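Here is the structure we will look at.
Every protein chain but one is kept in place in this view of the complex.
First chain written, first letter: the chains are A, B and C, and each begins at residue 1.
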Amino acid sequence: MGKLRYAMVGGGRDAFIGGVHRKAMALDGQMEFVAGALSSSPEKAIASGRELGLADDRNHARWQDLLDDELRRPASERIDFVSIVTPNHMHYPVAKAFAEAGINVVCDKPLVHSSEQAQDLIATVGKSGSVFAVSYNYTGYPLVRHARHMVRSGQLGEIRKVIVEYNQGWLANLLEGSGNKQADWRTDPARSGIAGCIGDIGSHAENLAATITGLEIESLCADLTTFVAGRKLDDDGNLLLRYSNGARGILISSQIEIGGENDLRIRVFGSLGSLTWHQENPNRLLHSAIDAPPRILTRGCPWLCDAAVRATRLPAGHPEAFHEAFANIYAGAAEAIRARQEGRKLSSLEGDFPTLIDGARGVRFIEKTVESAHSTAKWTPF
Amino acid sequence: MGKLRYAMVGGGRDAFIGGVHRKAMALDGQMEFVAGALSSSPEKAIASGRELGLADDRNHARWQDLLDDELRRPASERIDFVSIVTPNHMHYPVAKAFAEAGINVVCDKPLVHSSEQAQDLIATVGKSGSVFAVSYNYTGYPLVRHARHMVRSGQLGEIRKVIVEYNQGWLANLLEGSGNKQADWRTDPARSGIAGCIGDIGSHAENLAATITGLEIESLCADLTTFVAGRKLDDDGNLLLRYSNGARGILISSQIEIGGENDLRIRVFGSLGSLTWHQENPNRLLHSAIDAPPRILTRGCPWLCDAAVRATRLPAGHPEAFHEAFANIYAGAAEAIRARQEGRKLSSLEGDFPTLIDGARGVRFIEKTVESAHSTAKWTPF
Amino acid sequence: MGKLRYAMVGGGRDAFIGGVHRKAMALDGQMEFVAGALSSSPEKAIASGRELGLADDRNHARWQDLLDDELRRPASERIDFVSIVTPNHMHYPVAKAFAEAGINVVCDKPLVHSSEQAQDLIATVGKSGSVFAVSYNYTGYPLVRHARHMVRSGQLGEIRKVIVEYNQGWLANLLEGSGNKQADWRTDPARSGIAGCIGDIGSHAENLAATITGLEIESLCADLTTFVAGRKLDDDGNLLLRYSNGARGILISSQIEIGGENDLRIRVFGSLGSLTWHQENPNRLLHSAIDAPPRILTRGCPWLCDAAVRATRLPAGHPEAFHEAFANIYAGAAEAIRARQEGRKLSSLEGDFPTLIDGARGVRFIEKTVESAHSTAKWTPF
Partner (left out) sequence: MGKLRYAMVGGGRDAFIGGVHRKAMALDGQMEFVAGALSSSPEKAIASGRELGLADDRNHARWQDLLDDELRRPASERIDFVSIVTPNHMHYPVAKAFAEAGINVVCDKPLVHSSEQAQDLIATVGKSGSVFAVSYNYTGYPLVRHARHMVRSGQLGEIRKVIVEYNQGWLANLLEGSGNKQADWRTDPARSGIAGCIGDIGSHAENLAATITGLEIESLCADLTTFVAGRKLDDDGNLLLRYSNGARGILISSQIEIGGENDLRIRVFGSLGSLTWHQENPNRLLHSAIDAPPRILTRGCPWLCDAAVRATRLPAGHPEAFHEAFANIYAGAAEAIRARQEGRKLSSLEGDFPTLIDGARGVRFIEKTVESAHSTAKWTPF
């Protein structure tokens, strides 16, 4: 089975997340980086591609050139998918163009800037048949998948309450404007969208809760705050949630919580038990049944579900972490891409990755959160 | 220095918290249990007093008899204070009567059923001069006092955010009506008041946050839920808070979170750092400054404030816990009682206990939370 | 049921552990402190007793006076037991005299300075019938008792390995001679005995392992070190152990491990599972069965053994700690004392406290450890 060839848009020098995507794709030796348009600055794009060993004829100054070039190439040379890791505002035009051309896409989150754009992408993909994955990377952790399994198979009973948090502190001061590229674009409405913290990391929290529980938000009540003077977007956002089954939720996100590194965590409570998982210590999942002592489920143990087992490379106690979770998203997308290429259906365990549906719901979550934050009504319908 | 003599109202057979109060008072050997009216059932009251070694002439069937008897006795025999540990609905009449008679009072929380009652108690004590402590016991932990010190002395900068939680799971099923006395009265509006979970434990969370930060709630947004069919009061309550200085708060409380034992915890975030404390592991306080690695402050260490040192009996590593925190509330009240008896002022470190002001604010918190829960407006002014 | 009356020898001003014993005895309201000889300095003894509220005629300058006085009193006034909390070198003469007189004794550990003294005490008690408890306080923790239950009832299978540690750092510098009374006597061979660290805390580790497992040491191999220049006794001691059933042990103890507070911990491994317990966080016990995820057993939960339940005062999540564990030792001794007074046998759950057998074995452990430390042979028979 040959490697999948991919191009990248964004992810050049000074970018953070592009390199993470490349490492994640490299890890299992199943993907080959062959083309790119790595920056919105043509000079930086070319220089970045050279540093990363792209052939000159596949190293482009503009993403449109990349797309044109790929479409000119014979199928035997063409990329199997494109990975889009630009700032948020470029997701839509790039994803739209590649998907329209029938090329498979893995796109970073939040997907796009508006629900209209999201719906348009869904329609586009509906026509072209492209595989489209959204890199909500945290859902790639094996124990997130086992948590999903436990909830979905009823081991927690009826879900009553979800507490999901994403706590960071790196924007406790005015970092933007001081040369930090990450801080610059993530706090800039033109590139980041209508939300700051809640768009950047609150959206991960929403996705994590939805992935594990499958619950649908019925209405929400949001309080968004900008604590740091001079900042253009929210740096803290907290929500009360009501789910359609009657469950309640609390979503906490912040980028001004000093001491918070990348503290994504979730607790799910049902009528029969609860689960607790923490991204910074991702190899364990705590399960409390109503009538038994809490149990510590660790990655790599024999009592985990198939989806968790498939997402595991190392035995218990040999920790896996962020890169591997990311790689699992790509591995799921790769299965779908190969199935498309081979004209076959995915088995039930294959193709485990966040889809456009997740991406679109995430965009709606951001919109509704901002709407609620400006509303005097307690509950904003979702 | 002789022991302080006390009477107890409530706390007879089958009661839980009365015994805790007695042990807390016994711990330091500074108090003597001499009289009581230990149950609303006269027979149970008398039997309980006998079991606990009360003399027959000071073991009463009704609290009114206890009060009458005490007032008849010469000062040399009379109790120094009364400890009220009945279900909530009896706090007001008992506390009012003893305070009116000039007797010092330690009363359990929540203080009373309404702000009117709370204001009346404040007025009563204003006239009689009684010392009046409210046993918000968690504020007696040494590291809570050190957290208060750090916040109040500016070590965290301007406070921006508070996340306080009180997670329990013991009422995940319909326990009331099955012979559990605790479950019975705590879920009964007649005895517990207008709120269940939020009154029983949410009020502790409110008090803990207020004690540490001194912040004033400006408005709140509450979602109260009764998850267990057949229950008469809320068993889950979550709030967004806005403080008068612009800080934001989240208060989470639940009695249906399976796996939660007595999981009271708080995080306080300021512009210069943060604090994290957890009641189930109370001998450590995590401090993250904005420009340094997180530090673990442990009870008994030389770098703690005077108020924490005074509340400490054992060296670091020799854990203290629930009883000792309770004892610290009583020790603070005892200092005030002795000062009143001696006609002297308290020093700045003495008399460290929750007062009627805390108690009244706690009652208001319950009222406003219930009001918000029924409101369609997002923010209910406090 | 009246309170038990006790006298104390040692534990005056500046002493640490005497006050802990008194608080532990006070906690449950079942004991009354009525007499004492609280210091080897007559002036300090008298002054300390006055501060603690002893009546003048029961506040003695010398322990011999205390004993004489008690023997003169009618049984209705006499103490029910004596608590001996002096530095180690005084344990033997005081305990011997009181036990010989038929008075019940609770004596601190290590019991005495030599196996000869220990055997003599055993013989003495054999004649007089006194109840004799040795305050190895850590065995009073409910979860230590549950660990004992699990091992003894075979839930861990055949025990293969024990790792027990007692890590402290308070003597990392030369503290003795600087006015620290604790450091002074504990590093002084005349008062502490032939061992420092291994006698003071290593002996607790030995007792904890023995209490939980019931295994008998067959031979040991010790390395004792004095790291701090000018110190007269070992401040660090580590051992390999061989048990008579073929199990292996490691015992680590130190008073120079900076960062160690009172870090007593134990791991027990059997053919079917393992247990882990840590004194600084004593309300949880980790159990790993060979074929299931690790379980967290918490104090106060319904699945604990009767001995643990009897040693528990508060519900799960309401932490109990050092004082309560100490109080459980005294509660067990009190049951034996009352049974002796009433001429009845103890039930199987009553009288759960460390005995002279434990004390004598602990003395032997110290002797054999020091012998091994001076030996060039690997294994010193026990």
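Following the convention adopted for this analysis, contacts are C-beta pairs under 8 Å (C-beta built on N, C-alpha and C of every residue); 3 or more make two chains touch, one makes a residue touch a chain.
What you are looking at is a predicted structure, and each value in this text was computed from that prediction instead of being measured.
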Residue of C:A55, C:I357 or C:A377 touching the missing chain in the full complex: C:A377
Identified contact with the non-displayed chain, of C:I84, C:V106 or C:I252: C:I252
Hidden partner chain, touching residue among A:P110, A:P282, A:G332 or A:G359: A:P282
Of B:P74, B:G179, B:G230 or B:P293, the one touching the omitted chain in the full complex: B:P293
Chain not shown, touching residues in chain C: 160-161, 163, 169, 172-173, 221, 223, 225, 227, 236, 238, 240, 242, 248, 250, 252, 254, 256-260, 267, 269-274, 276, 286, 288-290, 294, 375-379
Chain A residues that touch the omitted chain in the full complex: 2-3, 16, 19-20, 22-23, 26-29, 33, 52-53, 168, 260-263, 279-283, 298, 300, 313-324
Residue numbers in chain B that touch the chain omitted from display: 287, 292-298, 301, 303
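Keep in mind that, in the parts below, only the chains that are shown with their structure count from here on.
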Between chain B and chain C, centroid-to-centroid distance (C-alpha), Å: 35
Inter-centroid spacing, chain B versus chain A (mean Cα positions, whole Å): 44
Per-residue overlap in chain C, given as positions that touch at least 2 other chains: 298
